[in-house]
Each structure stands twice: as structure tokens, then as C-alpha cells.
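A single protein chain has been omitted; all remaining protein chains appear in their positions.
Lettered A and B in written order, each chain numbered from 1.
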Amino acid sequence: MSKTNPGNFFEDFSMGQVIEHATPRTVSRGDVAVYQAVFGPRFAVQSSGQFAEAIGYRQAPIDDLLTFHIVFGKTVPDISLNAIANLGYADCRFLRAVYPGDTLKSVSEVIGLRENSNGKSGVVYVRSSGTNQAGETVLDYVRWVMVRKRDQAAEVGDSVVPDLPNSVPVEVLGAALPKLDLAAYDFTLAGAAHRWGDYKAGEKIDHVDGVTVEEAEHQMATRLYQNTAKAHFNAHAMKEGQFGARLIYGGHVISMARALSFNGLANAFHIAAINGGRHVAPCFAGDTIYAWSEVLAAEPLPGRDDVGGLRLRTIATKDLPCADFPDKLDEKAYADGVLLDLDYWALIPR
Amino acid sequence: MSKTNPGNFFEDFSMGQVIEHATPRTVSRGDVAVYQAVFGPRFAVQSSGQFAEAIGYRQAPIDDLLTFHIVFGKTVPDISLNAIANLGYADCRFLRAVYPGDTLKSVSEVIGLRENSNGKSGVVYVRSSGTNQAGETVLDYVRWVMVRKRDQAAEVGDSVVPDLPNSVPVEVLGAALPKLDLAAYDFTLAGAAHRWGDYKAGEKIDHVDGVTVEEAEHQMATRLYQNTAKAHFNAHAMKEGQFGARLIYGGHVISMARALSFNGLANAFHIAAINGGRHVAPCFAGDTIYAWSEVLAAEPLPGRDDVGGLRLRTIATKDLPCADFPDKLDEKAYADGVLLDLDYWALIPR
Partner (left out) sequence: MSKTNPGNFFEDFSMGQVIEHATPRTVSRGDVAVYQAVFGPRFAVQSSGQFAEAIGYRQAPIDDLLTFHIVFGKTVPDISLNAIANLGYADCRFLRAVYPGDTLKSVSEVIGLRENSNGKSGVVYVRSSGTNQAGETVLDYVRWVMVRKRDQAAEVGDSVVPDLPNSVPVEVLGAALPKLDLAAYDFTLAGAAHRWGDYKAGEKIDHVDGVTVEEAEHQMATRLYQNTAKAHFNAHAMKEGQFGARLIYGGHVISMARALSFNGLANAFHIAAINGGRHVAPCFAGDTIYAWSEVLAAEPLPGRDDVGGLRLRTIATKDLPCADFPDKLDEKAYADGVLLDLDYWALIPR
């Protein structure tokens, strides 16, 4: 029997199945530096240990999305090696700050399975979580992917589609954020004066800047997370595919849009939850990513007077500046050039 | 009002204005590794903790130019976002060694303003300094940039042009350098036998090697410094510009020339001051950078017998080997292919 991992096919998954993923990974300031070099984030809390410690962290935490990518990357060889498409995310909550020196691992539970009517594939729903070396959960999220069947004739069980929330309720946000000493939060050093109360539902912010992505950059970032999806790395095989080129990991666009969003959201330094996300179109090397955000809601956090929640939609585009806020056209279609529609909660000082 | 940073225009600056820049940044060995990967420096003091500690440092300091780029990068969103050209540097002094773990921030004071006769722009002179977490100044320099006016009709004050030194006097050099234990300085491990006394004014050194710069490399380095100048990152917008391509950050050429200068200046491990610099021509991805240096002066440092100063001009070129020392042709013009003319003080064991 082959010793190489063929990945799981649709009929290999079963309801309630728990998969512990390889490879555990100790995060370091080296990872933070590579992430910095690829995306250029400027949020003060993650950039400065002194700033983070002053407001209540024990040191500068790593970027929330770096945690997400590392936890996600580990699930790829078991969950999505034979995926046709990554369909969605839901109920993604950041539960604990991650610091350099922490060791992360990931586990997934199959919570839904639905065969497609063509009998060739099916949708697998997994709840994945990342834990640190103390066994504490740092991140928990649901994703669903369309996975090929190995054998079309294989019998599969009844369809189970999990009930997923449209958004993470504000009541559960903030677990990863220490109580902030706001008196020590220096808004000048953080880059902007805007606090929670300055943002209103309906407000739209053009993040202005655009950044071009290079093959070496997205490959280096995606390997940093030990994500092995061949679509991102193998130009020889992808040449024969639908697009004729390597596809950039969707999370790369998320991280770039997040870094760009500093310009307008400088104090919204922590992502507390991702309500959902859609990769509207593929991104390729050479594309220039722009982004804009809409404030969907500004909600207080029960029991906390230090920070409030901003529910944001961040839209990323390619080769399309966002002064006119290119958006969804209807339930299904988006304006040309839109890459990403991400719905999430960020926390920001009050 | 927009929450995004439009940058300052010429009429927004006022004499004596002090601007505290975002984002503070804790430097790490991760940053050192990325810098190493992009430029390949080989100076022993910055490369080996053991070497540095033996001669009197408390650990390996970070590369002086990495300090420069980080301090400089923070000033970009406030000073040069609307710049037409970066015109010059003066009186740049490295005042304290920077170690991994130090947190850097930057502040600038406007020390000169001169409107251009066309009424469309003006020159802004700032003295910028970088400080560490203890509030100690690690770097201090003047630069001047040509900045657009937002409104041509805006009234501006009288011209003030600061009096700037042509070079940093040798008397003030060396603050960032501990007293060296020269007995512990291993010239073999450092890569060359040449000491201060081996260099003479007028000597020219071809650094021989050439290195080609890639888009991903300069983007990663420049983002590492949190420099946000759009010219370096946005291929989509730059396609419409004068050059049709992303411009490489001038500091990238400085760092590459410095790394190349190891071949001939292996023991000149510390840049104590930059007297001035000129970016003669733009650099683009695909260019191969070569460099040569001329010794302008070799001066003892008052009160120090461990090191001496070499005042150097390092010329960087593109696609042009430097065996013939391509140079300035007259006061204004340079030989084709010259990118950079940098005048600085390096310190070297006696």
C-alpha cells in the first residue's frame, strides 16, 4: 500500500469523525517577520511589544489571520486535498491570543455530509479548531468544501446539513482580548484617532492603497502555514487547468485586504470572529489588490467598556480601485474585479 | 470626513511642527533573517552573536541600515505620501546600537519649507529621529522632499531653508559603537585582514559582484519596514506612470550596495553616519546592481584608539560592472547606469 497521502475522498468521511491533523507548529517571531514582509500590517498591538504590554497583553500577539492560516493549513492534507471548491466559512471565533513560542495543532470534526446529485462529489462540513501547547482552544470555525468521490458507485449515508449561524453573536466576542488599559493606548502611535463610537452602520471606507502580489510572495506565505494545496504551488500541473496558472490561496487575499484596511480602521486591531466569507473570483500573481469596507454594525460588548465590536464587510478587488465601492450586484453576482466578500467582527477601543 | 490618511500636502506643514509617527515596531531576529535573505550581508558583527559579544557588544546588533529603513518607513505616511521626489539626506547619525527586542518609533520636526516658483509644490525639510523603548535616540537625520500642494492657491509662509552640514564631523562619530576589545576581533573570521590604516584617501575599490533584484524581494523588504509608498507596491497604478513599472525603494539600492561592499570593506562593519546621498536614477525589478567605493578620507576618531573612520562614497550601478569606476561626469550628470551616490562614514578597527 502506498505510503503517500492520497487525501480523503467524499466517501471516506463519516458523521462525527474526528481527525487530528499533522504537523504541530511552534510559532516564532520569525514567522511574524515573514508575515510582515509579505503583507505589511501596521496595527500597533501586533507590531510593538511595548505597545501591547502597556495595554494589557503579556507580549505582542501574532496577527489573528496568521493564527487562522496556520490552523487552516494543517487541515488541508486531510480535508481538502481532493476538494473541487472551498465553499464557505461560518462561526469562526478567535478564542485566545497566540504568542510567539506557542505550539499550535488542529483537529476537525465532520459535522455535515451531503452528496451532490451528480454522484461524483459531495459537500463535507467540518468544525476545525486550533489548540495551543496547553490544550487551550485558540480558534474554532466551520468550513465546507466540495470533495470528489473516489468511486462514483460508493454508497454514502443520508445527507446531514448542519445549522450554521449567519453571524457570530456579539455576546461571545472578546475572549482572546485581555481587558485593555485604555489610558495606556496611544492613539497617535496607533495611527488614527478613531474609536468605536466614531464608526456608524452603513459607513463605507475606501482603503485607497493597492498592492500587487508576486508568485514568490504567495508561495512563501502559504508554505509558511504548511498549506500543501497543489493549486498554489505547481505551475506545471496548473498550466493544464482551467485557469492555466497557479491560484493564490484565498487566505492570501484576506490577509492583504486586512493589511490594507489599516488605512481607515487603524484601531480595529483584533479580529474577534469571521461570520462568513466568499471568494468571488480567483486571484493570480500580478493582480493588484485593493479593498474597501462597510460597517454593518457597531455593537457594544456585553460586560466590557474598553472595546466595542464593529461588524465589517471587507471587499477586495483586483486591478480596481475602490473609490466607488464595487459591490455585489444581486444575490449571486458581483461587480467585475471583486475577489472577496468577507464578513467579520473587529474589536476597537471605545 | 474620511478616516483614511490622505497624507500631508505642502501647505499642511508648518515650521517647528512636530509629528509623532505610527506604528511602533519591535525588531526581532525574524526581521534580521528576512533582511539577510534579501540582501545577504556578511559583516561578522551583525552575523554572529558570539563575534559581537567577544568584542564588546551585548549581542549582535541589527544592521544599521535596517534601523534606518524602519525609522524612515514610519515617516512616509506623514511626510512623503504626496511627495514628487525624495531630494536628499543630510546629517544622518547612528547614535545607539539597536538589538533584537528593541522597540523603535519615529518623530519628525519640520525644519524648513520652501515653495516652488510654480506654486504647485514645495520642499519640506524634516529632521527625523528614531528612539528605542527607553526613549534613547538611535538615529537622527535630515531629509528633504518635494511635496505637492493640495490647493495651488493656498497661502504659505516665508521660505526657510535650513543650514545643513556637508558632512558629519568625525568628532561626533562612534556613539553607537561600544569600546572594542580588538584583541578579540578575529580578522580571519571577519573575512579580511584590512584595518583602518590600510585604506587611503583616493583609493577606489570595485566590489565586483552583481545581484539582480526581483519584485518580490524589494516588496518584501520594503513592507518589512512598513514603508507604504505606493510607487513600490502598486503595479496597476504605476503602469500609467512615467516609468510604467514599480519603482524600487531607494533604500533597497543602498542596502544592496552596502552588502556588496563587504567585498573590499569587510571590516568596516558599522555605518556611523550618512553625510548625503543621491538617487541618480530609478531602479526596477530585473536590474542587476553592482557597486564600487572611493575612500574620501581616513580619519582617526578623537579619544578612540580602537577604531578609525573611513569616509566613503559608494556608487551603485545597474547592469554595469564597476571595474572602470563609473562616476559623476560633472556637477549634474553621471555616467549612464549609475543609480546611487552615497557619502557616509564607516568605522573600522585600527
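Everything that follows uses one rule, which is that contacts are C-beta pairs under 8 Å (C-beta built on N, C-alpha and C of every residue); 3 or more make two chains touch, one makes a residue touch a chain.
Small disclaimer: the values here were computed from a predicted structure and weren't measured.
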Determine which one of B:Asn118, B:Thr188 or B:Gln242 touches the chain that has been left out.
B:Thr188
Contact residue for the chain not shown (choose from A:Thr4, A:Asn118 or A:Asn166):
A:Thr4
Where the complex has a chain not shown, which of B:Ala266, B:Cys283, B:Ala316 or B:Ala346 is the residue touching it?
B:Ala266
If the hidden chain were put back, which of A:Leu224, A:Ile248 or A:Leu265 would touch it?
A:Leu224
So that we can see where the missing chain sits, which residues of chain A does it touch?
2-5, 20, 22-26, 28-31, 33-34, 77, 101, 103, 105, 133, 214-217, 219-221, 223-224, 226, 228, 230, 233-237, 246
Chain not shown, touching residues in chain B
28-34, 36-40, 42-44, 47-51, 60, 188-192, 194, 198, 205-212, 214-217, 220, 263-266, 286, 288, 319, 321
